[in-house]
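Of the protein chains in this complex, one is absent; all others appear in place.
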Amino acid sequence: MASKKNININLKIWRQKNAKAKGSMETYKLDNVSTDSSFLEMLDQLNEELINKQIEPVAFDHDCREGICGMCSLYINGRAHGPDTGITTCQLHMRMFNDGDTIFVEPWRSKAFPVIKDLVVDRTSFERIQQAGGFVSVNTSGNTIDANATPVPKHDADKAFEAAACIGCGACVATCKNGSAMLFVGAKVSQYALLPQGKVEATQRVLNMVRQMDEEGFGNCTNTGACEIECPKGISLENIARMNREFLKASLK
Amino acid sequence: MAKSALLKSSIAKKYWMALTGLFLCLFLAGHLAGNLQLIFGTASQFNQYALFMTSNPAVKLLSYLTYFSILFHAIDGIMLTVQNKKARPVAYAMNNPSNNSTLASRNMAVLGTLILVFIVTHMVNFWAVMHFDKNMPLVSREVSEMGMSQKVAVGVLGSQAPYFPLDAKGKLNAEVIRRNELTQKTVTTVVDKDGYVVFEGQKDLHKITFDFFQDPKTGLIATILYVLAMAVLAFHLLHGFQSAFQSLGVNNKFTPAIKSFGTLFAIIVPLLFAIIPVYIHFVK
């Protein structure tokens, strides 16, 4: 049985009024946090207390709260999405912490993810990378070929799916010591490279997406593997290797 | 687009890091094989090897490739590191990377810089001495002539004279000694007043190596520093070897084997390198 108990914690949270303002770490004390609460519910609780004291609450990104939309972020105690693995911040529960703990909460730090306010960052650099080539150029039509006309080996379909499971949260960038977006881009390039439908545009896709990635100011991959460990969806480093291959092929064409 | 991508893009920079890095791994293996003769071979074998390494044109080509690789690897690495630093202008107040990556993988630039410093001192200590030191000892042996024992330098194959006498200090007893720039760099040539070559003696790399690590004042420190440098190299290789394959796009069913081999390589090669000075200092 889950043991229900309440803990008291100290929070050190990054507060920053807006993109231009200078921010700082602020300390808050929060009592009676249920260990059954999720991390974001704990922040809700903090905000409720702040609002009741007429202090401006902490802004943070979140939406689905079930680990799939990719909107929540947060660098908690020095790790992307907190101390647990294979989950997003919204799936992190307070039972991972102890009474009296001090918890650091910071926004994703990356030149390509500027802070908007408090813990909210701007991840539109990811959007622009996708817009540069993360698609198959097929128009809407009731007359594309039948879905079963092109068989796809199960192995390829499964691998493509694993790559496509990326939720675009940016944890890979946040945790990478170089702020590299290679896992994110590699996953998208891989998904299409593995499927016959994506192969037609493979050359242009990888060149365009990598070019855009570089322009956005992400760092370079040094294969530390941190991204793979912290990725809430366990996207494999294989995808980065595949992108490296695809890029080489495309560059030599 | 495609052409410039092979130079400028972040991924291409990693190809070059990987290619030069892997080439340097090959170099390490070759260098180690030669060095091991310090333990398992005779002095003369070692000096023969040194002669071969500096005279064979194919080896020469390889050595230029090695210099290029080291330089490129270092410069490319520095550029990447600068970019990487810029990609995170504000650092985390609390960071806990040990949960997701190895110390070595996060510190390749630091390790690489240390290795570069080592390479420079290493070259100063041995390569430069051998190439530029006019007082470099030559391969010698005792000869007995008329009951008198005397130390003489041994001529290389094809030398005008088979021996050349040495003075009490072990230096060439000649009136004119000039290093011949045109011939092999491990050879000291004795030319007479008219410019004729009278003797070609081989520099004794084996001896300076032993002297270096057995020096009563600095030998121990040199040995320790050398061993430390090899430890740094080991960490660099520990991440670098398998990382190079990943950068080149090799991540498949062979990856576990590559990783295991890389780990073995990263431990064994620097370890063997490190054993040599230890052996020289303590055993010989």
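We call the chains A and B, going by the order they appear; numbering starts again at 1 in every chain.
Operating definition for what follows: a residue touches a chain if its C-beta (ideal position, glycine included) is under 8 Å from a C-beta of that chain, and two chains touch if they have at least 3 such contacts.
Everything that follows uses one rule, which is that contacts and distances are computed from a predicted model.
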{"item": "Choices \"succinate dehydrogenase\", \"ABC transporter permease\", \"Protein ImuA\" or \"Transketolase\" - which one is the UniProt name of the chain not shown", "value": "\"succinate dehydrogenase\""}
{"item": "Among the chains presented, those that the missing one touches", "value": "A"}
{"item": "Contact set of chain A toward the excluded chain (per top definition)", "value": "1-4, 17-18, 34, 36-38, 40-42, 44-45, 47-48, 50-52, 54-57, 59, 61-71, 84, 86-87, 91, 93, 95, 116-117, 120, 122-124, 126-127, 130-142, 144-148, 150-154, 157-158, 160-161, 164-165, 167-168, 191-192, 195, 197-198"}
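In the analysis below, only the chains that are shown with their structure count from here on.
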{"item": "Chain A residues within the chain B interface of the complex", "value": "12, 14, 25, 75, 77-79, 83, 104, 106, 109-112, 175, 177-180, 207, 210-211, 213-214, 217-226, 229-230, 237-238, 240-248, 250-253"}
{"item": "Complex contact set, residues of chain B against chain A", "value": "1-3, 5-6, 8-15, 80, 83-84, 86-97, 99-102, 105-106, 108, 239, 242-243, 246-252"}
